[in-house]
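Every protein chain but one is kept in place in this view of the complex.
Entry: chain A
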Amino acid sequence: MSEPVGEDQAPRSTFMLIFRGGAVSRPDLSPSELQAHVEKWYRWSEELAGRGRRNAGTTLDAPGATVRGRDLVTDGPYAESKDLVTGSMIFEAASLEDAIEVARGCPTYEFGGSVEVRPVQDYRI
């Protein structure tokens, strides 16, 4: 997949972006800042959709529970809030580089968030 070909036959792979931390871990944000931030997010995801990268974005609510075996259930994932997984997104890209390029445009960095980019294995072959 390292050599990009003509657009039409470009092999597409599925990638997942995993969002961690960001605005959620900042308790001091004002209502205006929160609104301005979410506006950046949905403009970003809409812009990707407009370029044929309609994504299946998911949002995770806190705190939930952690299960470690049948009898071991604890409240929350209480990771450091900057490491807390807050959502994910699945989309098609030509290569890892291409997927990283998409992740670069994510607004989460404004408030110290991070994005993990992972290829999704395709079993349909």
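The rule is short, and it goes like this: a residue touches a chain if its C-beta (ideal position, glycine included) is under 8 Å from a C-beta of that chain, and two chains touch if they have at least 3 such contacts; residues count from 1.
Quick note on the criterion: contacts and distances are computed from a predicted model.
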| item | value |
| --- | --- |
| Identity of the absent chain, which is to be given by its UniProt protein name, from "ABC transporter ATP-binding protein", "NADH-quinone oxidoreductase subunit D", "Sigma-70 family RNA polymerase sigma factor" or "cytochrome-c oxidase" | "Sigma-70 family RNA polymerase sigma factor" |
| Full-complex contact with the absent chain, from A:M89, A:V102 or A:V115 | A:M89 |
| In chain A, positions touching the absent partner | 23-24, 27-35, 37-39, 41-42, 45-47, 50, 55, 57-61, 86-87, 89 |
